[in-house]
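The structure follows.
Note that this complex is displayed minus one protein chain, with the remaining chains in position.
For reference, chains read A and B in written order, and residue numbers begin at 1 within each chain.
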Amino acid sequence: MSSHDILEVKHLKRYFNVGKHDVLKAVDDVSFSIKEGETLGLVGESGCGKTTCGRTVVGMYRATEGEVYYKGQNVHKLKGKEKKAFNKEVQIIFQDPYASLDPRMTVAEIIGEGIEIHDLAKTKQEKDEKIAHLLELVGLNKEHANRFIHEFSGGQRQRIGIARALAVEPKFIMCDEPISALDVSIQAQIANMLIKFQQEMKLTYLFIAHDLAMVKHISDRIAVMYLGSIVELAESETLYRHPFHPYTEALMSAIPIADPKIEDSRQRIMLEGDVPSPINTPPGCKFQGRCRKATDQCRCEEPKLTEVEQGHFVACHLYNK
Amino acid sequence: MSQEPLLKVEDLKVSFHTYAGEVQAVRGVSFEVKAGEVLAVIGESGCGKSVTSRAIMSLVNAPQGEIKKGSKILYEGKNILEMNKKEQRAFRGGECSMIFQDALVSLNPTMKIGKQIIENIIQHRQISIKEARQEAIKLLEAVGIPNPDKRIDQYPFEFSGGMRQRAMIAIAIACDPKILIADEPTTALDVTIQAQIMELIKSLKEKLNTAVILITHDFGVVAGSANKVAVMYAGQIVESGTREEIFYNPQHPYTLALLGSVPKLEWKNKQLLQTIKGTPPDLISPPKGCAFAKRCNYCMNVCLEEMPENTDFEEDHHTRCWLHHKEVPASIKKMFHDDRRIITVSENGDAAAEGEENE
Partner (left out) sequence: MNSLADKRFELADQSKFNADEVVRPNISYWQDAWRRLKKNKLALLSMAVLIVLFIMSIIGPGLSGQNYTTLMPEIKNMPPGSNYWLGTDYLGRDLFSRLWKGLRFSIIVAVVAASLKVIIGCIYGAVMAYLGGLVDDIMMRIVEVLNSIPYLIVTLIILVVLGNGYLPLLFALCITNWTSTARMVRGQILKLRESEYIMASAALGASSARVIVKHLIPNTLSLLILDLATSIPYIIFDETVLSFLGVGLQPPAFSLGTLLSAGQEAMAFYPAHLLYPSLLLCLLVLSFNILGDGLRDALDPQLRD
């Protein structure tokens, strides 16, 4: 752990009991750290536990085992004032712009909630000014403040959600698929906004998504999750150019590219079948059922995440000598 | 490609009546599809692409929905909109079928997968249930579902997302339709599954020589599968042409902006993307000029006042934009061409490099 790490996750586990005997291992022994000012992308297919992981990291869910340290403090043991201070520094941007805003509230009430909770404005006028400023930041204007949420489009709502998160001047934002529910042109708008705010306000992001092209674009480093575990973690450029793990390879080759010539000429690595259920996973590597390169070792022994090259971690027996 | 078009849509106008007024969801759309061809209709949500497909399937219901007079949807020369209910039903499901975005909602949850396929077969063909069952097993196999003879007696909830989508495709192709409408078939799926489903649709098209209307918002999906592309915005087709023309020689600022807003994998990290400011207009009161004008970087005074005419380019390439008017000053045209070079040339340049790397 270097001194620049703002967040450190150590052997985090989050299990859910399903029925009497079954255990769903949504997050299974995940460790990573995020440096101040960087963006860590967390990608994976639906059901791989990335959202659960993100929510456990910011303390919305309890951890079954393991710890999360934010600036050296254990996130799950915070109480009272410390908890409130943590809530001011760590914010969430949600996936669904329709479900994440209270339908009975006006825009000003939504954005103003954080300002009220943390007493960031002395007077009503100061609060209104703050709200107007935040609206402007996300490309809306103060005429929108008194409107109700149901009159806005998905992209506009997402911008309001971002303004709500920014209202408390956070340092760290967990972006839970903030763009996947939006249209292409709006995705770019939001992505640009996030990039710009990061540079201007020195924000740190944990960016969860399944859209690899966008994640690659936004993130400094990317962690690939499969069935609750991180299978590969590397600089985003490295991960895209030279993926090691067979799953990452397949994932990269499945990204559709908006260029007919490339699309016509490329050879896809097709994965067989679907992601297996995360309930009661068999021993061994979780990917072995769909892996073309699986060996006997993969079937009985679970590979550990190890550093294969400088800053490039892989959990695969092919690379663990 | 000189054969007759299988389906021809002419000046389709669809409106929905809501409390706030009349929403003009589709405002004069025309296109055609030939057998064995994939037409991709691309656009953002609310642009009318799904409504268009619903109109073809006669799924626009009164009293809220209304297809305006003068609209024509010609299938082999016959206007679907003037058919009676029975003919429409025979067309829908028999000649033309549809795959929806959300397979979980579109499949009947209380009915076995097999039964849903068999029902569709019996409705349109004169065969016994036993034969239909055999047929259904064959179909499930054709769409790549393992153990079809066991899977046929399972319920939709026992299928995973990708499998459900396959099952829905099996239902859709049960009656050898001539036209397959795929409405965002892969939007709800993960990338690896999306790749599988798109492969499946492509191979089925080759095998059965169906015409496919692919409705999507994803340029990546379009690049991999379409022959022709129509770009829709605010209820109108703003540009249409072959796949290559649209990707490498776009003539409408909206198409260009859409292309520029998809991050390319070879682009520099955190480089700002091309964005389109604002949001699409509310079709309750569509602007009188070009609908894109207020979001367009090259917006001229005329764009705000008058609707642009169609401009034709070679190879079936059409666009609706004032930029191609002869009176437009060269400086503005140059702006557009310069921007286009940034977005499309880098793509061409890298395309070659990319191709080598993949081999």
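Criterion: a contact is a pair of C-beta atoms (placed from the backbone, for glycine too) under 8 Å apart; a residue touches a chain by one contact, two chains touch by 3 or more.
What you are looking at is a predicted structure, and each value in this text was computed from that prediction instead of being measured.
**Student:** For the chain that was dropped from the view, give me its touching partners among the shown chains.
**Tutor:** When the full complex is considered, the omitted chain touches A, B.
**Student:** Tell me which residue among B:Ile129, B:Leu272, B:Leu304 or B:Ile342 touches the hidden chain in the full complex.
**Tutor:** B:Leu304
**Student:** Quick one: say which of A:His4, A:His133 or A:His150 touches the chain that got left out.
**Tutor:** Within the whole complex, the residue contacting the unshown chain is A:His150.
**Student:** Pick from B:Ala293, B:Cys321 or B:Ile343: which residue touches the chain that isn't shown?
**Tutor:** If we include the chain that is not displayed, B:Ala293 is the one touching it.
**Student:** Considering the whole complex, not just the chains shown, which residues of chain A touch the missing one?
**Tutor:** The missing chain touches chain A at positions 58, 60, 83-84, 87-88, 90-92, 94-96, 99-105, 113-114, 117-118, 139-141, 144, 146-148, 150-152, 156, 161, 164, 168.
**Student:** Kindly note down the residues of chain B that lie in touch with the hidden chain.
**Tutor:** 18-20, 64, 277-279, 281-282, 284-285, 293-295, 298-305, 322, 325, 327-329, 332
Following the convention adopted for this analysis, only the chains that are shown with their structure count from here on.
**Student:** Using the average of all C-alpha atoms in each chain as its centre, how far is it in Å between chain A and chain B?
**Tutor:** Chain centroid spacing, chain A to chain B, equals 30 Å.
**Student:** Sort out for me which residues of chain B touch chain A in the complex.
**Tutor:** 44-46, 146, 160-163, 190-196, 198-199, 217-224, 243-244, 247, 257-265, 267, 269-280, 347-348, 351, 354-355, 358-359
**Student:** Quick one: which bits of chain A touch chain B in the complex? Just the residue numbers, please.
**Tutor:** 45-46, 139, 153-156, 183-189, 191-192, 195-196, 210, 212-214, 216-220, 236-237, 240, 250-251, 253-268, 270-271, 273-275
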